[in-house]
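With one protein chain withheld, the remaining protein chains of the complex are depicted in position.
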Amino acid sequence: MKETVILEKLKEKKLKNPILITGLPGIGLIGQVVGRYLVEELKAPKLASLISPHFPHQVFMTKKGKIRLIKNSFFLFKGKKRDVIILVGDVQAINSVGQYEVAGKMLDYLQKWGVTEILTVGGYSTGKISDNRRIFAVTTSEQLRAKFEKMGVIFGEAKGSIVGAAGLLPALGSLRGIPGSCIMGETHGGYVDSVSARGIVQLLAKYLDLTINLKRLDEKAEESKKVIKKVEADLKKSIETQYDSSAKGATSYIR
Amino acid sequence: MKETVILEKLKEKKLKNPILITGLPGIGLIGQVVGRYLVEELKAPKLASLISPHFPHQVFMTKKGKIRLIKNSFFLFKGKKRDVIILVGDVQAINSVGQYEVAGKMLDYLQKWGVTEILTVGGYSTGKISDNRRIFAVTTSEQLRAKFEKMGVIFGEAKGSIVGAAGLLPALGSLRGIPGSCIMGETHGGYVDSVSARGIVQLLAKYLDLTINLKRLDEKAEESKKVIKKVEADLKKSIETQYDSSAKGATSYIR
Amino acid sequence: MKETVILEKLKEKKLKNPILITGLPGIGLIGQVVGRYLVEELKAPKLASLISPHFPHQVFMTKKGKIRLIKNSFFLFKGKKRDVIILVGDVQAINSVGQYEVAGKMLDYLQKWGVTEILTVGGYSTGKISDNRRIFAVTTSEQLRAKFEKMGVIFGEAKGSIVGAAGLLPALGSLRGIPGSCIMGETHGGYVDSVSARGIVQLLAKYLDLTINLKRLDEKAEESKKVIKKVEADLKKSIETQYDSSAKGATSYIR
Partner (left out) sequence: MKETVILEKLKEKKLKNPILITGLPGIGLIGQVVGRYLVEELKAPKLASLISPHFPHQVFMTKKGKIRLIKNSFFLFKGKKRDVIILVGDVQAINSVGQYEVAGKMLDYLQKWGVTEILTVGGYSTGKISDNRRIFAVTTSEQLRAKFEKMGVIFGEAKGSIVGAAGLLPALGSLRGIPGSCIMGETHGGYVDSVSARGIVQLLAKYLDLTINLKRLDEKAEESKKVIKKVEADLKKSIETQYDSSAKGATSYIR
């Protein structure tokens, strides 16, 4: 196997104005938490899997004694107004050549379905824990910006670079004529932030006109708050380290 | 030479329901010890060699003053009921792209022979030395699971990931319709474990209905036990280090 | 996306005896400062962009809330006597295979425009701050050498190797019959050297018969001089370290 491969699972003829939502691992695992939550709550069946020689050469042993390849998966939710393809995965490609190849194959596949919008989800690490998690975004489309700004999403404030698929998919998609955005939940960066993820899920429910039960995520967020208290306590202890230059430099690095 | 290449050595027309057994280097070198033992005891001739630019760019100097490429080799044992292809080798590919390419070429080749089952052999590191080495397994087939469970092989208990060919071959083989399993001898992980390898050879002899003289392996196992005593003595000295978190993390990492 | 791609932006029919000037990041950022200054002062519109899987898998978030791919860009200045293509960029390819691929694609593109000369700009690190920044060069053409020597450029004195596009473009270009040179501003190597960049811009203005306002660069150079004073003060403190062998070894390493 020399190239990234898409394995189709579901027979579908045509999708209705489909949008891609990504939930791949990254800062604060916000993307992954959001993506998996959507798939579970929306009971979205698997549309396709993607496997790649640019993923680690490992397989997982499952609790049921099975073997599972490392992969990224596309799930499909057929909405009232538009269809939603949700991309989740174990990993991202391990280097630049791999990231570009995988993003290219994903876009080929999404174009086959006529995807009209790419919306990637990530975390934006600020190195501190704010009570009110803001949602930052960047986009390739003024129209999308207007829509998101109406919903309170902040543009022009997040700085630095976006590493990996959350940045490459909308950027490379734009070259193919597909508008896209990356929305980023404000987060500390040092732990899995279900509170920030909850905010993104709420935004997506509103944006896509979906009914999503937040109960399970509320529970996770409660646990997350406990983690935060511990992190805050740790923070106080190491406050000097927090403000050194290298730590600040890291705050603009998101996935 | 830009790609992995198979060099055929033996003229064979058709194989009888062939199974692949792998014996590549990995944890506790169990796979390699088992594979080489089978080849020697069964006096299996070489079917083919595989060389790859994804192997290290080295050649070996032999005792006879010859030059030998680093390679993986397929040997053939023509059994009463079914033919057995045994894969052994010096190394595995050195990165992910190489591992996927080599596994793909191997599967192309095995499909040419109509291989109906893939059985990889590895070690499962527990970080301790148990008197009774268990055999763990994962599989892509419920039928194979049932067969192995009858023989005492444990499913659903091994956790984590399998690195390299022992995982990729059955996982990628399954995508091509070939059922497969990975059986793993319980082992410490820090030394070559001939005792655990002996258990696997016994299992394979039974599973494949082969007559295999275990005498030479018994001798190795005796030596191995001496090594164990030394390792155990060392263990007592460094018992604290053994139980730190990073050491525990490593126990689920097998090849 | 598996390969480096050129995205054309400007419709042009034919160029007049075009020369390539490069301004990519390297030692002292002299190339990048020079390239960007030329583009801004000459108000050169963008001719094309180059994106590559050999660039880092990141995108930039802009102040305006947009997403921008990491890229190299070609700008075009239509001069009286000859046209000038200016290459600037965020990065260079991250490894050897990438550097050769990107340089090859650039040359393909430049040959399409009939480029007749390649002139790359870099810094030559001497590890000290000289009052009179000399300009060193190497070339593939005796004719070009004669021209540059008349203007005070020094040949045969710079030693060692040139890393990256500043060396590969003229060297690989020469194989295709395009003569080329690399001119290098003398610099300390440890900071952005606008003084040295200013000298290169002056040389280029004369060489290409361009009118370039140096005012903004003078301001930068003033700032740069303040930085130098600080660097010199630091130098005095660490004078012993400066003269160890590894520091000397580094002085011949330029981009």
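Each chain gets a letter, A, B and C, in the order it is written, and its residues are counted from 1.
The criterion applied here is as follows: a contact is a pair of C-beta atoms (placed from the backbone, for glycine too) under 8 Å apart; a residue touches a chain by one contact, two chains touch by 3 or more.
As the structure is a computational prediction, the values presented were derived from the model and not from experiment.
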In the full complex, displayed partners of the excluded chain: B, C
Residue among C:28, C:170, C:185 or C:199 touching the omitted chain: C:170
Contact residue for the chain not shown (choose from B:13, B:43 or B:64): B:64
Residue among C:6, C:137, C:178 or C:221 that touches the chain left out of view: C:137
Absent-chain contact - pick from B:53, B:114 or B:152: B:53
Missing-chain contacts mapped onto chain B: 1-2, 7, 52-69, 94, 98
Interface with the unshown chain - residue positions in chain C: 93, 95-97, 99-101, 103-104, 137-140, 145, 155-164, 167-168, 170-172, 174-175, 180, 182
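Keep in mind that, in the parts below, only the chains that are shown with their structure count from here on.
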CA centroid of chain A to CA centroid of chain B, Å: 38
Between chain C and chain B, distance of the C-alpha-averaged centres to the nearest whole Å: 53
Multi-partner residues of chain C (each touching 2 or more other chains): none
